[in-house]
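For reference, the structure discussed in these notes is given below.
A single protein chain has been omitted from the complex, and every remaining protein chain is retained in its original position.
Let's look at subunit A:
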Amino acid sequence: MTTDETSPADGWVVVAWTPDEFGDAALEHGIAWAREGGRGVAVVNGTRGDALVDERFAAPAGLADLAERLRGTGLPHVVRQEMGRDVAEQVLDVAAELDARLVVVGLRHRSPVGKLLMGSVAQRILLTATCPVLAVKPGGRTA
């Protein structure tokens, strides 16, 4: 867990991050938005912790790379790894705690059946967040 909580001038951008292309797209957009408004970047990496292996839960090596990248931006930043019942809830809890101005999520394709079985973290964030949510896809244009 990296903490560098020099409080930003204009609040936080919360990025729901996973160690894959979707998380990277979200992070990229999150950093871009934070730069523009003098905000800090809060990265949340969550897991339900109910499977033996969760590839979306970053290993120490992945976290080190992430911290490296965040340091490179020169922005204030926080990285949180959470475990709980619902990943969307973890992201929104951090957003509420930091009084975030924006939440950024990466959208991944889910078939209707897949959504029924597994649910969609992005959808729950979009529907329940109290602040603006930016949903991005990998391979799109940057802001």
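Methods note: a contact is a pair of C-beta atoms (placed from the backbone, for glycine too) under 8 Å apart; a residue touches a chain by one contact, two chains touch by 3 or more; residues count from 1.
In this section, contacts and distances are computed from a predicted model.
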Problem set entry | Name per UniProt, for the chain absent here [options: "Tripartite tricarboxylate transporter permease", "Formate dehydrogenase gamma subunit", "Act minimal PKS chain-length factor (CLF/KS beta)" or "Methionine synthase"] | "Tripartite tricarboxylate transporter permease"
Exercise. Of A:G37, A:G84 or A:P132, which one is in contact with the hidden chain?
Worked result: A:G84
For this session: Determine which one of A:R35, A:R48 or A:R124 touches the chain that has been left out.
Result: A:R48
Problem set entry | Sites on subunit A contacted by the missing partner chain, in the whole complex | 47-55, 57, 59, 61, 83-84
